[in-house]
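The structure under discussion is supplied below as structure tokens; questions concerning it will follow.
Other chains of the complex are left out, but the ones given are in their true place.
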Amino acid sequence: MIITMKKNAPKQEIDALMGRLSDRGLSVHSSIGENYNVFGLVGDTSVIDPKQIEANPYVESVVRVAAPYKKANRLFHPEDSVITVGNYRIGGNEPLVVIGGPCSIEGLEPTVKIAEAVKEAGGCMLRGGAYKPRTSPYAFQGMGTEGILAMCEARKQTGLPIVSELMSADKLDEFVEHVDMIQIGARNMQNFDLLKAVGKVDKPVLLKRGLANTIEEWIMAAEYIMSEGNDKVIFCERGIRTFEKYTRNTLDLSVIPIIKEKTHLPIIIDPSHATGDWKLVESMSLAAIAAGADGLIIEVHENPECAWSDGAQTLKPKKFAELIAKGRSIARVIGRDIA
Amino acid sequence: MIITMKKNAPKQEIDALMGRLSDRGLSVHSSIGENYNVFGLVGDTSVIDPKQIEANPYVESVVRVAAPYKKANRLFHPEDSVITVGNYRIGGNEPLVVIGGPCSIEGLEPTVKIAEAVKEAGGCMLRGGAYKPRTSPYAFQGMGTEGILAMCEARKQTGLPIVSELMSADKLDEFVEHVDMIQIGARNMQNFDLLKAVGKVDKPVLLKRGLANTIEEWIMAAEYIMSEGNDKVIFCERGIRTFEKYTRNTLDLSVIPIIKEKTHLPIIIDPSHATGDWKLVESMSLAAIAAGADGLIIEVHENPECAWSDGAQTLKPKKFAELIAKGRSIARVIGRDIA
Amino acid sequence: MIITMKKNAPKQEIDALMGRLSDRGLSVHSSIGENYNVFGLVGDTSVIDPKQIEANPYVESVVRVAAPYKKANRLFHPEDSVITVGNYRIGGNEPLVVIGGPCSIEGLEPTVKIAEAVKEAGGCMLRGGAYKPRTSPYAFQGMGTEGILAMCEARKQTGLPIVSELMSADKLDEFVEHVDMIQIGARNMQNFDLLKAVGKVDKPVLLKRGLANTIEEWIMAAEYIMSEGNDKVIFCERGIRTFEKYTRNTLDLSVIPIIKEKTHLPIIIDPSHATGDWKLVESMSLAAIAAGADGLIIEVHENPECAWSDGAQTLKPKKFAELIAKGRSIARVIGRDIA
């Protein structure tokens, strides 16, 4: 951590601040400049709050050198983590997983039917929303437990593992019992109580990036889960909010190599929510594979025009199958495959 | 709601879509253009999901005409809502409330002391965090119940009503019992389960704007609370996330006249979190008052350099008192006052 | 164009507004709703300024239906445009062009040397900055004419066509004489006088997207060039400005399918400026190819640590050659090739 102090800082102020930092076990190196004095702190600075130091009126700026995450940090865990969900292994050099399914679960029969279509198209896991985060209280809020049970039946009939979004810790037991991977949605990426709760169970967590969260905040959300004991975290990029209006969000594919450089965890891409437009899903999926993603999660519905939510970004099974076929060719070119 | 369809849309496709919309009680008016056909829907469109209609490959775009909120909408509730917290009335033409206090509650004695300082400076309500949303799991997470009880004691000794942030519905009873106004933080603005929970109690809610949420989404979050029965919602702007790096967030003061035009609810401003820099707090506070805000919420600490969180944006009581004095002069110029 | 008016609009106000619009050759269709009245305008609305209509206090909103661009619009020009630069054809189903070279031209000898390295690595065009847009007036501003002449010599010795950035219309003659493709930089994307100037010459234009410009504004910038007579416009995405700090900009690859849907013009990708980090360039290049880009423009330097600008995002020739080899495999998988 580097502290820059103004030239007019009285010696006693400097000494007092540096004394407090030494007391916390840090060693201090100073550089005296023409307009500023600069102090470098060596030691475990993760316990220091930069905002507290910046409260000092003689401090010009405080900059972290070391990343604030530990358990997710590749520096301390150089090998790729591979996470098992059902029969599939996600991450490292394993074949990519392609997850498909409807935005909202709409009943037992349609869920089994779409699961069969996903499987036939080459998908290896079923997604579906039973509890739905909707902008409007007047929109369909999800089937709840009935939806989860419909997914369980679809799993029974097809063998596909299931993933669904958990919105509130009071449903955690239900998810631990029934679901193969728990999704934390973008809007809850910094719902810290929910992160702590899923950190205490032994179940893979699909952690979506918040709409306006930096990569560092996203890794810190993973760190929350891991610091409670659950290190089965899979990142999921689903687009960030920008000024652009032609797409629902802006898909940031540069996170793929960055997450792999900074952490040892897998990352999968959600092109459906990122773009909000089914016409863009295939090309963004192929791009994600070429960039090194460990998987895709894609909205699929027999009849998007009648889907209970997000129809505009949903593929029909036939398009989904074509996408997987093309994606497999690209995966093989870069030395991977699709599971 | 306006639906634009491509010129190559087959008549049967158009008829099928319009038939489904008529069946839901909407009447349809059509305009035939050179390159597009445009259909206007009249009736209650709040139950229609534009994304479902956009799933139709012949649909070019869908645009809402009517705002998607009802209970918060000034169109259906022309008079200002005034919300009572303790002895204070917030909104309408009432005197502005100025809320002060530390970012984190740090114990019984310091809380009573800062409450006395806030009161002496002219503040009329005490803020303080007992449950803290922190980016890092290794940062101080708040004193919890002990912090809430310290605030209660400070209220007893000073008479100041208290406001604190609720992060999880499982603490709601504690907040209903002890706190005068429940704060929903920026990161939880779209934690819909939490919004529904506070919508079921009879307690004022201070609803912070999410870091990257549009004004419309913010009003829809209020609508979630109101649709459950609690119409005591006060908006709180605390800056949005942009590309700028000199400030922590970008304070968007234009929301003051916009919230007052679109809704009937009060709005207060948090210049501390918006700027992240105590040197900017006074000028942004005076600006907020001049723009018509119904109140301010400001971080105050005896010794910001030793505050357990957010010291950099915290005022000392003396500066807080000066701010209130200047603010009162501006409030009087525009026909208001400070409580 | 759809005009929504408030319910309290007096009949004479409505009649006056609709009369003015009819006078401009538009026909008007009206839908009477419960809370708003909606008017659809049919005809050539590109001459109508929505902001003028919004000045009417009874108007709630004005929404365009038809895109505001004509010459760039695929609706009126369904076939892909293919643009010739030197011996290469860009766009349609042609092989992708990969352009390489230094950020800044640094003299005759190094330019010839890097051109040879670019050619040997498999690149087919040379880029280099002779006039440099630098944030600081104290930074190196480019070699000017001497730099352009160095590129000409490199072309003579290697046969590679050359592309360089034009910052000011007073150098246009120099560029028309010497350069094979004129680059308009991101900061000048809405320098309308410069756009009009390059619109009057017969030379391909590489039009970079502005840092904070929407896709629609970008297409309108192309429309400026085309409306003056030059229809040889190639789009170049180079990242947009967002809140993220780990990358210099956020590369928006969804523009590739969008530009191809909305316009008939080619698009190439600049992963170097987008990411600002050489370690991310390869994966973003492969992603761009998989998504359907018509080419890449990449910074290459023998010794990035000694480059006069932008070293951090620059590849060495060996890495550049590897990227082209991998990229070619991906291009072939999707039915393209690299030139």
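Each chain gets a letter, A, B and C, in the order it is written, and its residues are counted from 1.
What we mean here is this: a contact is a pair of C-beta atoms (placed from the backbone, for glycine too) under 8 Å apart; a residue touches a chain by one contact, two chains touch by 3 or more.
Not measured: the values here are computed from a predicted model.
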{"item": "Oligomeric state of the whole complex, in copies, if 3 are shown", "value": "4"}
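One rule holds for everything that comes next: only the chains that are shown with their structure count from here on.
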{"item": "Central subunit by CA centre of mass proxy", "value": "A"}
{"item": "Inter-centroid spacing, chain C versus chain B (mean Cα positions, whole Å)", "value": "39"}
{"item": "Distance between the centres, which are taken as Cα means, of chain B and chain A, whole angstrom", "value": "26"}
{"item": "Between chain A and chain C, centroid-to-centroid distance (C-alpha), Å", "value": "31"}
{"item": "Where chain C touches two or more other chains at once, by residue number", "value": "212, 242-243"}
{"item": "Residue ranges of chain A touching chain B (in the complex, touch as defined)", "value": "46-47, 49-56, 68, 133-140, 167-170, 187-188, 190-193, 196, 210-212, 217, 220, 223-224, 227-228, 241, 276, 278, 304-314"}
{"item": "Interface residues, chain A side, partner chain C - complex", "value": "212, 214-216, 240, 242-247, 250-254, 256-258, 261, 274-275, 279-280, 283-284, 286-292, 326, 329-330, 333-334"}
{"item": "Touch list for chain C against partner chain B, complex", "value": "2, 4, 29-36, 38, 40, 42-43, 60-61, 63, 65-66, 75, 212, 241-243"}
